[in-house]
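Have a look at the structure that comes next, please.
Shown here: the complex without one of its protein chains, the others still in place.
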Amino acid sequence: MKKNEIIVAVTIIVLGLIAPKVLPSVWITVLSMAFYYAILTIGWNIIFGYTGLFSYGHAAFPAIGGYTSALLAQHIGLSPFLGLLAGAFIAGLLGIVIGLLILRVHGFYLCLVTWAFAEVVNVIITAEHQITGGTGGLLAPTFFSGPNAELFGYFMGLGLMMFAFLISILLYHSRWGLNLFAVRDDIDAAESMGIKTRFWKVFGFAFGCSLAGLAGAYFAHFLGLIDPGIGGLDQMGYVCLIVIIGGLGTVYGPILGSFFVVITKELISGYASGYSLLIFSVIMILAVRFLSGGFMEIIQVISPRLNNRYLKFVNK
Amino acid sequence: MLLELIIRGITIGLVYALMGVGLALLNGVMRIINFAHGEFYMIGGYMAYYASTMLGFQFYFSVPTAMIITFILGAVVEKLLLSPIHTQEMEKPMDYALIMTFGLLLFFRQLAIKVFGPFRHKPADYITSDVYILGVKISGNEVLAGAVSAILVIGLAIFIKKTWRGRGWRATTQSRQGAKINGVDIGKESWIACGVACALAGAAGALVAPIFTLSPTIGGSPLVKSYEVMAIGGLGSIAGSLVAGLMLGITETLGAFYISSAYKDAIGFLMMGFFLLFRPQGLFGQK
Partner (left out) sequence: MKKSVLLTAFIFILTVFLPPIGAMAGDTIKLGVVTPMSTGDFRSGKINVQTVELAVEQINAQGGVLGKKLEVVTADDEGKPAAGVIALKRMIAKEKVSAVVGLWHSSVAVAQEKVATQMQVPMMLHYSWTDDLTAGHSDYVYRVGPFNAEIAQLALPYIDKNFKNIAILYETNAFGSGFANYLEKIAKAKGLNVYSIGYPQEATDLKPQLLQLKAKSPKPELLVIAAVYEATNLIPKQALEIGLAPEMQILCSWDWPTYPAFQEILGDKGVGVTYATFESDKLKLSPLGEKFKKAYKAKYNVVPPVFALFLYDEVMILAETMERIKSSDPKDVAAGLKDTKFEGTTGLITFERQEGPGPIWNQWMGHQLFINKLTAVDGKGYKREQIYP
């Protein structure tokens, strides 16, 4: 771990601890959603950014994690905290199965296969409505109860996000991470150097999936409810958007992107309810069309010096 | 009952084929995932609706009107928003197209809510009388949709087989570089192909508008079906799309009846996953 990364991590923790004191209470919910997206997209960043597998079924894994945890809590009374582990575990297990299956396909086809998987999961969740509550969703116990439940839930999310963030940093600098990058950049070269590419592909995929499962379980127990909307196609769109805006394959990307997208959405929705999605989509189209470098390009235009400093900071 | 199910499966399957064939063409030429494809279907439906209610057009005018408008819209979208894929040397064109078309999906859907209003609409029935095929009662609209879909798909197949432009598209599907060297103007062919693909989606939307009726959010299911058809039929294969559409329509109808109606949508996805994993070249492709 580098010095800069420690600085960033500490800054996020400090800001995160101060935020509920200074911001109006509505931001607790909003920022908690940003934590959820950050954990989810850190997972996707590992799958796509690190390992190079374009999974378009990532949104299915928070659904799997969330429903696993909520159902366990409902039927055997499992505590939400253990539910987080259970959700991550089951999502990871399914990640291994799907990871093994998709060894056969590449690129465009991989994208479609994972998408098909996600939709099948969605169909199962809505079809088995006697168990999952169908489209109406499933109520789940919250982490804490009492008047400050939401605030504690917020801190819980902050902690989980930092956990995922640190893991992704450690992975980035470790030998394991290098193996993943080798698989992404040149699979033949990696193979010839003796890296077990099949193993690392499955590993990268399942690892990202289990983080997504963790995110889903957090979502369910923070809101006290999970519905099939969590695994929808639009959610997958947000995941891509977040990672690409924040910067693909970088350790800060998912967090930067999550906060940018969630906060933007919230600010827009306050002033133009009914038009918020329309405005959001226009911004999205313009941003993708003219800012191919993502978030960093805005900074580059406003202040090239700041951008250089940022790049230096990241690459140090 | 079995006979009725198969006949119904064929009618819906032909429409699936029409949706999928446009996408197969687009993916062949441009190699991107287009999430806004279903929205052109929705727009086509609305255009046919307004052509028939406000201008009083019969279906043989309103469906072509919808096709022309969606063609123009598709071409404009390609020119303005998707062209950087081939004009600029992009590192990850698929990501770009994905986010862009996802943005377009949100945009068209939200705009449709504001412009067309949230209420469901339905153009007047194209053919009011019912048709009996082997004793099974089918509405005239369904027969028309199936027949016109079949004509359009076969027409496109002939176009691609016989004309210079069609051959150019086929060449691009096989190898971009090769096509470029042999004098195919990728930029120009891209917008034309995109326009044609969108026009076919628009035609499908216009044809089934009286059957499924219109609302701003109807684009989702055809999008999914077209990808299933494309994956089963094979990337860029027109004949494959036709057979895949029929296969999907019949399997779905039978599966929903004999296995479980709740899992109807899963059938298509399972078929799609199966083909992609074990026969990625599609029904007729050779490895």
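Labels A and B are assigned to the chains in the order they are written; within every chain, residues are numbered from 1.
As a working rule, contacts are C-beta pairs under 8 Å (C-beta built on N, C-alpha and C of every residue); 3 or more make two chains touch, one makes a residue touch a chain.
In this text the structure is predicted, and so the values were computed from the model without any measurement.
Touching the chain that is not shown, out of A:S69, A:T126 or A:N179: A:T126 (per the contact rule at the top). Residue B:S261 is the one among B:Q58, B:N182 or B:S261 that touches the chain not shown. For the chain missing from the display, the contacting residue among B:N34, B:T65, B:Q110 or B:S226 is B:Q110, taking the whole complex into account. Not every partner is drawn; the one left out touches chain B at residues 1, 4-5, 8, 12, 110, 113, 118-122, 125, 137, 139, 142, 212-213, 215, 217-218, 220-221, 252-253, 256-257, 261-262, 264. Residues of chain A in touch with the missing chain: 24-26, 29-30, 33, 126-127, 129, 134-137, 139, 149, 219, 223-227, 229-230, 264, 266-274, 276-277, 279, 283, 286-287, 290-291, 297-298, 301-302.
Just so we're on the same page, only the chains that are shown with their structure count from here on.
Residues of chain B that touch chain A in their complex: 27, 31, 33, 35, 80-81, 84, 88, 90, 92, 94-96, 98-100, 102-107, 110-111, 114, 220, 224, 227, 231, 235, 260, 262-263, 265-266, 269-270, 272-273, 276-278, 280.
The residues of chain A lying in touch with chain B in their complex are 54, 56, 101-102, 104-105, 107-109, 111-113, 115-117, 119-120, 123-124, 126-127, 233-234, 237, 240-241, 244, 248, 275, 277-278, 280-282, 284-285, 288-289, 292.
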